[in-house]
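For this view, one protein chain was removed and the others were kept in their places.
Now for chain A:
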Amino acid sequence: MTDEFPHLGKGHVPVLRLGDVLLVTLQGDLHDSTAEQLQQDIGETIARTRATGVVIDISGVEVVDSFLGRVLAEIAAQARLLAARTVVAGMRPAVAITLVELGLTLPGLRTALSTEEAMQLLARPGPDPRPGGTRPGSA
């Protein structure tokens, strides 16, 4: 792996559009300002494209601290105000264990094990699925 150095400079995370869904893939270690820039980019892209869903793939992210966790939660909250649903996909088990111990359980954040599952979740019509797990009959 060419993982010798963190990606220096203000990185930029592309926001891809797949039909009504925006797909964002986070990789490696993120600079704080890159995460904040992404939050702004997603908001603007939702407004411009009328996207109804956002999938954030974090399978390539090794560390989610309270800063990045808060940015993810704020992206979801902001998307909700713009009438879009957000699903965070592919969180690594070690990251999930760490977040629980950190005390950051992100109750408002919808998650899926993979990007495909996130897409399926968003393809279902209806209201924002219950955070923390969909249950039949709970809608």
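Operating definition for what follows: contacts are C-beta pairs under 8 Å (C-beta built on N, C-alpha and C of every residue); 3 or more make two chains touch, one makes a residue touch a chain; residues count from 1.
Convention: contacts and distances are computed from a predicted model.
Not every chain of the complex appears here, and the one that does not is recorded in UniProt as "Anti-sigma regulatory factor", selected from "Ring-hydroxylating oxygenase subunit alpha", "Anti-sigma regulatory factor", "ABC transporter-like protein" or "Putative ABC transport system ATP-binding protein".
Of A:L18, A:A47 or A:I97, it is A:I97 that touches the chain left out of the display. As for the chain not pictured, it touches chain A at residues 5-6, 8, 29, 31-33, 62-67, 69-70, 92-95, 97-98, 101-104.
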